[in-house]
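Note sheet for the following structure.
Not every chain is included here, but those present sit where they belong.
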Amino acid sequence: MYNPRGSCPGATRRMPARHELIAPRGIELKTVAEFAIKYCQFLDAEGNLAADAPALASDTSELLKMYRFMTLARAFDSKAVNLQRTGQLGTYASCLGHEATHVGVAAAMQPDDVLAPVYREFGSQIWRGVKMSSILLYWGGDERGSDFEAREDFPWCVPIASQVPHGAGVAMAMKIRGEKRCSVTYIGDGGTSEGAFYEGINLAGARALPAVFVVVNNGWAISIPIGQQTATKTLAQKAIAAGIPGVQVDGNDVIAVRHVVGEALARARRGDGPTVVEALTYRLSDHTTADDASRYRDPAEVKEAWNKEPLPRLRAHLTKMRVWDAAREEALKNECAREIEAAVDEYLSTPLPSTDAMFDHLFANPPQSLLEQREIARRYKRKH
Amino acid sequence: MAKVTMIEAINRAHAWEMRHDPAVVVLGEDVGVNGGVFRATAGLQEQFGKDRVQDTPLAEGMIAGMAVGMATQGLRPIAEIQFMGFIYPALDQIANHMARMRNRTRGRLTCPVVMRMPHGGGIHAPEHHSESLEALLAHHAGLRVVCPSSPARAYGLLLAAIREPDPVIFLEPARLYRLVKQEIADDGQALPLDVCYRLREGSDVTLVSWGAMVTETLRAAENLERDGVSCEVLDLATLSPIDHETILESVAKTGRLVIVHEAPRNCGIGAEIAATVAERGLYDLHAPVKRVTGYDTIIPLSRLEHDYIPTTARIMDAVRETLAQ
């Protein structure tokens, strides 16, 4: 099991030894509740499949589809970073290393479920139909990027953790209407420290909402390692505070992610309530293109994490299953490059929005004063 | 036609709209079985069931965020904040999501939410139960802020707020909840948002106020009439966006402006009204604008709160001073 906390001495030093009562000497206390957090991995870092892996592990067409999207997300990400470096994109939050989590989660969902992302879950979004050009448009500083193709999914959410109550609210609407749909809400390891995370999962638990909360534990919240964020041994156990199941999964094993999230969704659809899934992965990139992780992060840790990244292990598995080889890899890479090229072209050729755009979507019924300000803005529009 | 208090009018507006629009749902702390600590939602859970009238866990940020989630799915949540002083934990959701979702997604997702809450002091309540924080919300583009001053306006404006396709902060003056009764038809007739209501015509001075302070303002106007002073009284009603046109028109007629609000003076909504007149109605002014407001301190606990809230005497003096210029 990959534990990003490994490198952070603070974490273990601070964790109370056994989470048990300050035992009154010589007194036997009654146990009134017990909990366990389980961990799921099927495909290890070397690509070895566990003996008890689910049927999905031999569903090659599904595995190939997931591998395709993981590869696409990886290539898209690298292109986006490049665009930023060359001044053609704004600050960008890379998804490097998160591909198995993002694709596994999306693959487990139904199209009419609703996704509430944070800001770097591009693999999920592309799977769910969001055009790469929409993603680029948003990170290029254009709101039209959020008017994207997954019509009911939430846009990117910058205020950390504030999307969690949205996911719960969406699930509440689904429950009230008796639908068989679910919401899936992402949150980062850092995000679990915000009260909104806890408030949202507590509501979901209290009302048994059809919701799944995926905590992407990539080890870091900008410069703060997970061991400084919380004293907990896992993030899955945060679920216990909401009275709901929490489970840890190897976030670099797309089979495990898809399986566990699939089970959680099935449970939610049955009306049995929400689940917190902690996906253990690693942020292989800087926090964003505006960050320089070398200031605060040990390169040895990053190197170690590269040994566990999600793509090679799935490739190894597919190769073992004889559905993958170097030629197919080459072909896929080219195909991805072409798709990405087209998306970049579309993005770069999107004309600037008019200044009106900042006024025209604020209200369905805009007040007169706003229309007057729109006039002023037209007058002072900068030449670009 | 029945004579009802403001709290009953609010209750009926909820019920009317819930009967006619199945998308309307009510959420909040103690709004269900208990019917709200002021009884605004009394009986609604019995009529409309636990799905449509939901008691929530105790977390205002979650309530507002949940409302955002539900609204994007096509519901029309009416969420109660138990007292305006407890809105702070909800401000992130209100400002960063409710007010922005339509703009952020270019109209793809919208938030037709009403956030209702008791507003203002004068009810001898404990700390944090007497706040007037309308200016905080008014400063946020993407929100409407509405505050009725009578049972009939509470009924009509609340219906309008629920039907508005964008979020509305609906402030209910707590000390008016049971102060007077008024006839309302309960016919589902909404009143227009974004406009002032002229409560009294006059020619010497324009008084602008809203919420509970309208009571003292009208009383001042009545008293002054006996002294031969003719006051025009405007109820701002929609605090954002402000109907500046009506105010400017009135000031063009009277040449004098006194603004009355309970919230602290510094950066209150009175400032925006005065500033706009200084920009667009300066040449109409015969005398300096006056603001009669709460002081720039914390509204005191009950023993002193009546020395904080503007009184009829203060309003009358301000009018006299402006007339003396």
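Think of it as A and B in the order they're written, each chain with its own count starting at 1.
Keep this in mind: a residue touches a chain if its C-beta (ideal position, glycine included) is under 8 Å from a C-beta of that chain, and two chains touch if they have at least 3 such contacts.
Treat the numbers as computed from the prediction; the structure is a model and nothing was measured.
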Whole-assembly formula, with each chain kind represented once in the display: A x2, B x2
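The working rule: only the chains that are shown with their structure count from here on.
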Averaged-CA centre spacing for the pair subunit B and subunit A, given as whole angstrom: 40
Parts of subunit B lying in touch with subunit A, wherever the complex brings them together: 25, 51-52, 56-57, 59, 61-62, 64-75, 89, 92-93, 96-97, 101-110, 141-142, 164-166, 194, 241-242, 244-245
Contact set on subunit A toward subunit B in their complex: 114, 116, 143-144, 146-148, 151-152, 154-155, 159, 162, 164-176, 183, 195-196, 199-200, 202-203, 206, 357-358, 361-365, 367-370
